[in-house]
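All protein chains but one are shown in place.
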Amino acid sequence: DFKRAIMEVTPSFGSTDNQFESYAENGIINYGPVFDKLLQSGNAFVEQVKKSKRTPMMSVLLSGRPGCGKSSLAATLAKSSEFPFTRIISPNDLLGYNESAKASKITKVFEDSYKSPMSCVVVDEIERLIEYVPIGPRFSNLILQTLAVLFKRTPPKGRKLLVIATTSNPDILKDMDLMDCFATILTVPSISTAQEFQTVCFELGFTQKEAAEAATFFTAPITIKQIIMIVEMARQEEGTFINNFKMCLEDFNIRNF
Amino acid sequence: DFKRAIMEVTPSFGSTDNQFESYAENGIINYGPVFDKLLQSGNAFVEQVKKSKRTPMMSVLLSGRPGCGKSSLAATLAKSSEFPFTRIISPNDLLGYNESAKASKITKVFEDSYKSPMSCVVVDEIERLIEYVPIGPRFSNLILQTLAVLFKRTPPKGRKLLVIATTSNPDILKDMDLMDCFATILTVPSISTAQEFQTVCFELGFTQKEAAEAATFFTAPITIKQIIMIVEMARQEEGTFINNFKMCLEDFNIRNF
Amino acid sequence: DFKRAIMEVTPSFGSTDNQFESYAENGIINYGPVFDKLLQSGNAFVEQVKKSKRTPMMSVLLSGRPGCGKSSLAATLAKSSEFPFTRIISPNDLLGYNESAKASKITKVFEDSYKSPMSCVVVDEIERLIEYVPIGPRFSNLILQTLAVLFKRTPPKGRKLLVIATTSNPDILKDMDLMDCFATILTVPSISTAQEFQTVCFELGFTQKEAAEAATFFTAPITIKQIIMIVEMARQEEGTFINNFKMCLEDFNIRNF
Amino acid sequence: DFKRAIMEVTPSFGSTDNQFESYAENGIINYGPVFDKLLQSGNAFVEQVKKSKRTPMMSVLLSGRPGCGKSSLAATLAKSSEFPFTRIISPNDLLGYNESAKASKITKVFEDSYKSPMSCVVVDEIERLIEYVPIGPRFSNLILQTLAVLFKRTPPKGRKLLVIATTSNPDILKDMDLMDCFATILTVPSISTAQEFQTVCFELGFTQKEAAEAATFFTAPITIKQIIMIVEMARQEEGTFINNFKMCLEDFNIRNF
Amino acid sequence: DFKRAIMEVTPSFGSTDNQFESYAENGIINYGPVFDKLLQSGNAFVEQVKKSKRTPMMSVLLSGRPGCGKSSLAATLAKSSEFPFTRIISPNDLLGYNESAKASKITKVFEDSYKSPMSCVVVDEIERLIEYVPIGPRFSNLILQTLAVLFKRTPPKGRKLLVIATTSNPDILKDMDLMDCFATILTVPSISTAQEFQTVCFELGFTQKEAAEAATFFTAPITIKQIIMIVEMARQEEGTFINNFKMCLEDFNIRNF
Partner (left out) sequence: DFKRAIMEVTPSFGSTDNQFESYAENGIINYGPVFDKLLQSGNAFVEQVKKSKRTPMMSVLLSGRPGCGKSSLAATLAKSSEFPFTRIISPNDLLGYNESAKASKITKVFEDSYKSPMSCVVVDEIERLIEYVPIGPRFSNLILQTLAVLFKRTPPKGRKLLVIATTSNPDILKDMDLMDCFATILTVPSISTAQEFQTVCFELGFTQKEAAEAATFFTAPITIKQIIMIVEMARQEEGTFINNFKMCLEDFNIRNF
């Protein structure tokens, strides 16, 4: 029982200490105007919550392909808001809890946030939080209903709250009537032009020349996360790096299209 | 255990103290004759319950798009009825309770109401109370059956009760045979004319001129809640307010149609 | 345990004391020959159970639209049978019990009835008792199976039992193979002619002239319960009563057809 | 615990004492050659179990419309077998037990039967025992699997067992792969000819002349149970009995075809 | 507790003592070359497990119509293997255990088998073990997954195991991806020729002449189990045995085709 007492004191879940450390572990690359615009919108929401009296609460959804950088962007916005209370609710931290424990842990984070004058809560990977699987489909209706209420519930008088949620699967959120909970939806794009591709490669350590050559291989939208994986694979192979990279990219494209 | 004893004494759920505070937090705007008519019907039901001997109990449904103002209207009617017992049953207050606890808390409010000579109970967001999700579809049949009985059950001799329920999804209530429980259904409309739009803008602090210009941007029905969100977003951006407002409204319309 | 002992003594559910009070709260209007015939059939079943040796047990189903008067008629028949044991099993009294408690409470009423030489049990709103909802569809199979057995089970030697069940949804009972349990089915009609309509209005307090005028508004079948609601609504409005009544009736017809 | 000890001693379920009393409560009418044949087949199975060494166990299914007399016939066969151990497993006696209690009570009867050199077990209304409802469809798979095993399981060396099961719904038994469990299936027919109809009426107390006249009303197959109900209804009405009977029969035919 | 201790000692389930007694209770009839071949294949598997080093574990499936003799054949093979450890897992012995108790009892038999150098485990009536019913369909996924693992899991170094499973429903095993677990599948046929039919009849005690005449009645494949039932039925009737047999066979064929 002593051990248990300890556990109840230690805020193991949702503690803010170094929660942000495991996000954006490969940094944030500003790959061009599209990303600039995205960051600017995100910051505008932070400002609105700070200042507006009529909208003390706002829920925003970041939506985009797996690996496009939703979690990194959400964490970055939350951190840079410098709100006194910032938390990330992530499936990574909820493994092992049952449906109802998850729901109450999620609720707890929101209720803690109501105690701070200004808060930002990131709700990462909604579909994983609700344990969604397309076959069935199955999901935790308990967690879903909890989120549906929390995304809309106004905090007590004088408290302000920005919610940034992420999803790779906006369609099912729509099917679940969850879209109406959000004031607005931001789409996080993939790397979609040769120019952006070149910038990313350069930032990942390619020489100017390598990056320029790499840009000529670009054929289809790809996420930064995937580019990083391909670069690292290419580094393992023998032979010229840029050739390896080309081959790995081709392999990847064949497998995915 | 002491703490728990306290909790059982404090009527945390459904207490009337400042329950109404969190509704209509942006006030009620009289945007024209349509709203007048709505308010008048609502008040007629209050009168009927007060006076009629043959219908000591009436259940009314407010139905309309998310954000059209159902909860605000219901709360306003309940408050202005000045019945000795007025309560709001809302999903916001039921988070964390399981299906059967929710059902019994709902029942408790009705049974408390039977002790007062004249009562008004608001049942807000039926679809959320029954934990409805369109995929499946899934919902709590226990809570649904409880509501189906409570919406029709006559209070004891000499007691009078007005029930005002709200929903954004009247179709599913029909599919669930819940419509037969209501004596009548009131549709809460969106802002549907440029004139109404202008009135709302003016009431939200636009100058006469700004409101008139804003009215020229009106293209499609929109709820007051959405107008408020757009106004507040526009206030964050740099540049002329009315231009920002136009752009934000256009963005909104593109995203929704 | 003392408290519990008390509870077991107090027959809180299904007690006969003033159970009938809350039925037919607006009285029974004899609106013409159709109703006469219905009442006569009902009384014939009472007689048969009283006298026949070969059919000591009979189950009869009253079926008809919501509000057509099934519960009122069933309660009236039970009361007028003057059998020593008469009970109504109603969803109103079973709120808050779980599936299995409901089933055993229902069984208890039947087993109590077996102790009386002559009994009449009303089983009101079968679809609500079995917690039926069309979406799914879902219902309590436990309660359904319990009813299916009880509706057919012969009481012990020398005991006689009349069961009067009601439903607004005979189709689903058929789909559930429950129809075979009943010896016969009586259809409770709506008010279907201008003449009947006129009689009902007159009995509800219209003057002879008002009732005659009201009859000219009659366009489609309507239940007595609905007529009462419309009359009471009309009484709230300003202006001539009969004009208000006409408008309320029109409103009602528009909403329902 | 004393009370419980008593209960365990008293064989409340499946006791043979007067279990057979509540079956064939209106006697068995020999309505002609079809019935003769049926009885003869039934008796042959009794003989086979008694004498054959190769088939110490036989399961027979009686199938027919509700009210055709399956339960009465099964009980009569069991009784007349004069086997030392005869039991009826009926849904009437299993009300209030849960799925698993039912399954184990059923198993218990079979295991008791294995202790007697010669046994006959009637399993009445399989579809009700397995709590079958066509919507879904739903049923207790636990009880179904239990029956599927018990209908085929050979008793210990030297023991003999005849199982007579009844059903109104052979199609669903087929769909459930339960038909393979039975060595053979007997169809219990309705009253299907004017001659049989006349015999039944006479046996129910009609005069020779009344019975002959009644036979002229015969239009469609009908069960003895239904004839009895119609006769008793006719006795309640005023006027000539045979005319009332004609009208009641017509009413019945209209309602059912 | 003393009683319970005893029970834990007595290996009531899966004990080898006289487990085989209740199988092939009517003996094994060698009805011709088809059966010879079948027996030979079965014995080859026994040999392979005994001798091969590369396949210390083999799972074989016997599949065929209800009553074709699968259980009898499996039991006969197991017995004649003379492996130190032989067990039959049969639904007959698992009645009354819940899903998870069944799964662990099944697992226990396999784990016991791993302690013997050479083992044969018969898994009788897979579809009944997994509590399969076609409506739904429903079955115990827990038991299914347990079997899927056990049918493939290699015993510890130096141990050898032959698994013989039986089913009447190979199609559903295929639908459940269970077929891949078996090294091979043997089909157990029905009696399919007049010659085989004659042999079986003769072995069942017909005179040479009767058997020859019986063979002329043969029209369609039939299992030995069914032939035995028909023979025993014929013995109950009055008149010449061979005529009775003909009639019983005709009855049977009509009912089944």
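Annotations
In order of appearance the chains are A, B, C, D and E, and numbering begins at 1 in each one.
Convention: a contact is a pair of C-beta atoms (placed from the backbone, for glycine too) under 8 Å apart; a residue touches a chain by one contact, two chains touch by 3 or more.
Worth saying up front: this structure is predicted, and the values here are computed from it rather than measured.
Considering the whole complex, the hidden chain is in touch with A, E.
Only one of E:N98, E:N141, E:T216 or E:N243 touches the absent chain when the whole complex is considered: E:N141. Here the missing chain is touched by one residue of A:E131, A:D180 or A:E213, and it is A:E131. Hidden from this view is one chain, which touches subunit A at 21-22, 25-26, 66-67, 91-92, 95-96, 98, 127-128, 131-136, 138, 168-169, 228-229, 231-233, 235-237, 255.
Where subunit E meets the omitted chain, the residues involved are 44, 47-48, 51-52, 54-55, 58, 100, 103-104, 107, 137, 139, 141-142, 144-146, 148-150, 153-154, 156-157, 172, 175-177, 180, 183-185.
Please note the rule applied: only the chains that are shown with their structure count from here on.
Of all residue numbers used at the contact between subunit C and subunit D, under half are used by both chains, marking a mostly different-residue interface.
With each centre defined as the average position of its C-alpha atoms, the distance from subunit A to subunit E rounds to 57 Å.
Subunit C has no residue in contact with two or more other chains.
Arrangement of the chains shown, judged by which pairs touch: a linear chain-to-chain path with two open ends.
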